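Every protein chain of the complex appears in place save one, which is left out.
Order of writing sets the chain letters: A, B, C and D. Residues in each chain are counted from 1.
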Amino acid sequence: MERPVLTVPETLEGWAVLHELFQIDWPRWNKAGAEVQSGLLKSVENYLQKVSTPSAGESAIFSMLGHKGDLLLLHFRRSLEECKEASIGFQKLPFAEYVHVTQSYVSFVELGMYEMTVKLHEEFLKMGLSPESDEWKRKWRTAFEEQRDRMKGRVFPTVPDNRYFCFYPMNKRRGEQKNWYEIPIEKRQTMMRDHGMIGRKYSGQVTQVITGSIGFDDWEWGVYLFSDNPLVFKKLIYEMRFDEASAAYAEFGPFYIGTRLKPDKLAALFEGSVK
Amino acid sequence: MERPVLTVPETLEGWAVLHELFQIDWPRWNKAGAEVQSGLLKSVENYLQKVSTPSAGESAIFSMLGHKGDLLLLHFRRSLEECKEASIGFQKLPFAEYVHVTQSYVSFVELGMYEMTVKLHEEFLKMGLSPESDEWKRKWRTAFEEQRDRMKGRVFPTVPDNRYFCFYPMNKRRGEQKNWYEIPIEKRQTMMRDHGMIGRKYSGQVTQVITGSIGFDDWEWGVYLFSDNPLVFKKLIYEMRFDEASAAYAEFGPFYIGTRLKPDKLAALFEGSVK
Amino acid sequence: MERPVLTVPETLEGWAVLHELFQIDWPRWNKAGAEVQSGLLKSVENYLQKVSTPSAGESAIFSMLGHKGDLLLLHFRRSLEECKEASIGFQKLPFAEYVHVTQSYVSFVELGMYEMTVKLHEEFLKMGLSPESDEWKRKWRTAFEEQRDRMKGRVFPTVPDNRYFCFYPMNKRRGEQKNWYEIPIEKRQTMMRDHGMIGRKYSGQVTQVITGSIGFDDWEWGVYLFSDNPLVFKKLIYEMRFDEASAAYAEFGPFYIGTRLKPDKLAALFEGSVK
Amino acid sequence: MERPVLTVPETLEGWAVLHELFQIDWPRWNKAGAEVQSGLLKSVENYLQKVSTPSAGESAIFSMLGHKGDLLLLHFRRSLEECKEASIGFQKLPFAEYVHVTQSYVSFVELGMYEMTVKLHEEFLKMGLSPESDEWKRKWRTAFEEQRDRMKGRVFPTVPDNRYFCFYPMNKRRGEQKNWYEIPIEKRQTMMRDHGMIGRKYSGQVTQVITGSIGFDDWEWGVYLFSDNPLVFKKLIYEMRFDEASAAYAEFGPFYIGTRLKPDKLAALFEGSVK
Partner (left out) sequence: MERPVLTVPETLEGWAVLHELFQIDWPRWNKAGAEVQSGLLKSVENYLQKVSTPSAGESAIFSMLGHKGDLLLLHFRRSLEECKEASIGFQKLPFAEYVHVTQSYVSFVELGMYEMTVKLHEEFLKMGLSPESDEWKRKWRTAFEEQRDRMKGRVFPTVPDNRYFCFYPMNKRRGEQKNWYEIPIEKRQTMMRDHGMIGRKYSGQVTQVITGSIGFDDWEWGVYLFSDNPLVFKKLIYEMRFDEASAAYAEFGPFYIGTRLKPDKLAALFEGSVK
């Protein structure tokens, strides 16, 4: 009997995630007049206060640098529908007249389970279970559901409360010679472990929320980084770039950088002060 | 006598398919006033009711996530002309002033017939028929026309009635080393069968409608997925990505994700509620 | 004496070709009012009637599918200047306010002369002529000028009168391993002959007008296809894709699909009916 | 002592070159009224007359085909500043309201000096000079400055007075296997000589002005071609494409095609006639 080949690592999912990036129409804003501006900002603050504490999940706003956009709204929610509702809520503000959306990303918080997938598979085989049997499937599902419970804090995180914010999407390369998806799972497991080691060196300095976007957006993963020092982003990503998993197999999309904007600092931003 | 080499799998076609993606101009909408808004939504609902039950075919509308667009209109019709008519019907509504088209896709529902093509070819050869003979051609055509009749439900499907919707276009790679179109048909047949096996594991959880767009749009195929759980899209596509047909030979375009919007829930959407 | 290597196949050229694709501004159109609309359509019909029968050449209009554009204007003329004049003539109509140009293509109808180039070259060598001699050049030029006369119908075609229209531009690959321009002419000749064989299988079902655009536009060739069945485009291009000339060496640009629009059916289109 | 390896061919530079491509806003133009139009055209003609004969250099205007743009303004000047001044001069005309810029290119007229670089290097070595010595540098500089004087007509050309105009930018390939910049200079010299041979076959039929844009624009070179027969562009570039320097090592950007527009023919263009 041919032993089936294990290829796909399990993943655990949590929040549905949506972010949208907006460019401010400054000329229109500048001409709105102080009173109107004040009312508009008040309505955005109200909105932010409301969406920041939904029945479940969280929203956060960021001041971004460069022409790609000025404001980024990030939503963690229980479902894609609730993400969309948070998005519509913003668009229905009169403030929407002063911004336009330039980018977005749709994904789910995701934990890749290489270690556990390989280990469990081996254990089950040793126990004499057949991979296609109902027992295997039931035990497998139970194991990962329990794991998801244990990992609740990590798949349903709060938005880390740091000063700086970085986002970039990425793929694993599917090149004609170097193809992540043609490598045995054990080799991928090793590379991901080494990759994780680098991240661990920066623990305390940076918090990362990895999201999976296969089927939802144009890249396979979305990486959200939070830190109190922007150079930590640079050093972490640079160091990882020499790691085999990244050096040979990672493809990076555009990068976005900004600072966390607490709702009560929004008015200051429009006065020209980033607090 | 040199035996001709079989390379091209037959395909069976059904509905002509057109979808168009629209971004809502929220600031303009917000200023339209409740009465005008109500009239506009009524006219869209009427349109949707009408196009949902044409003499043949079906239309459906989806609420989409992210900056790529807010509303997606999908038309299954007997001809490209009827697709275009459905499109113009929407553009002629006063509502068109509040949206603009951002993307579209043109294709025909398609079933790839690798198994039957290879099998029939072998049978006909065994029967001593010559591939260039009229008899071969007549029998070949008849066989596939009969097959198309048997497959009527699959080439002329209704729009599956699930909560979540996913679309992406794709190509088979024509790289300098890995080139789908230079592989013997038997090897492609095997890869497509394995690929189909993965899909079958998800049967009941996801419905897919594959369309062919060679000659009609910028990618070779358009993939429409329908499910009641968005994570099923992610898991299915991720698992397929390790399959040889995808790992080595698939190129993916942008991904679009949304939820089905029944005509009578349209007004709620504009109120900020995704039902 | 080193025998010079033949590399470049001769080409025969005919009409200068320009097409422009326009997106209709439906909201503006919808608000124009019936009387104005009627006048506008009348002026476009007049324009179309006029440009359809210039002193030499022809123009045609097509209703296109999808967001790339709604109307495509195709001009066959004796010179690039006359193409531009046809284009300006359209832009000077008041109707121009209701459309904007999204795409275009500039080329000349072209016949590739692989067979004749190779054959003549061999003949002349056998006749003892020297490729650099004036006699060679004179005889060569004469032969191809005569051939162009014989091929007049093919390099100065009328616009085929079929229901469906397909356009795509393409290149021959100049990859690091697979490079069309580094292959001996005899091998290219064989591949082009096989490629042509497939086309011949579809004769009667599809008419193609190949144009050369090196020096004029971003791809090397523009392919115009005309048929009464859109699935023929799909089957023809799919079958060709397995052919060596295409499988290994063709790069395809975007695809455009539509239906022929006779001037007297223009008003119906704006009413929502594709006739 | 290790003999230093010669890699970089000298170049001689002349005019600073800027061209800008503009799309005409026809609907706005159409509504301007005959009197206003006449005044606008007069002001453009005045501008063209003035910039056509600056204290040094030249400007020329072209009527272009397709959606990329309608008018192309080409400036040859002594400095980038004078190019910018010519550009601002155009933008300050009231006519600027009826066009918008779509593309541009910045470069300097350049002669590549492969032959002379290799020859001089050899000579100097034979003379016993050391490449790092002051004497070598002084003699080297002097030789190329004298050469630039001799080549004055070619690095400070007038705009050729032909009917048709073609522009495209290009790079030398820096691929993973085929990399122009990793080839010994003698091999590059041979390829450039063969490449030049093809150009010489077309002398009298086409005039080319090569410009270097490394450091100034997104491609390495800009190629301006002028001819009285547009098919000569096609035949020349097609023939060159089989040449090793192009076949293996050239990457081409977009192509632009048009006709020369003498200032006194501008009004006719806006009437729909390309003269």
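Keep this in mind: a contact is a pair of C-beta atoms (placed from the backbone, for glycine too) under 8 Å apart; a residue touches a chain by one contact, two chains touch by 3 or more.
In this text the structure is predicted, and so the values were computed from the model without any measurement.
Note on the undisplayed chain: of the listed residues A:V8, A:I24 or A:M151, the one touching it is A:I24.
Set against the missing chain, the residues A:M151, A:I185, A:A248 or A:A267 yield one that touches it, A:A248. Touch with the hidden chain on the side of chain A covers residues 24, 26-27, 30-31, 63, 65-68, 164, 166, 168, 173, 175-178, 225, 230-231, 233-239, 241-242, 246-248, 254-255, 257, 259, 269, 272-274. By the touch criterion stated above, the residues of chain D touching the omitted chain are 7-8, 11, 13, 16, 18, 20-21, 80-85, 87-89, 91-94, 96-97, 101-106, 108, 174, 176-177, 179, 181-182, 212-218.
Assume only the chains that are shown with their structure count from here on.
Per-chain Cα centroids separate chain B from chain C by 29 Å.
Averaged C-alpha coordinates give centres for chain A and chain C that are 47 Å from one another.
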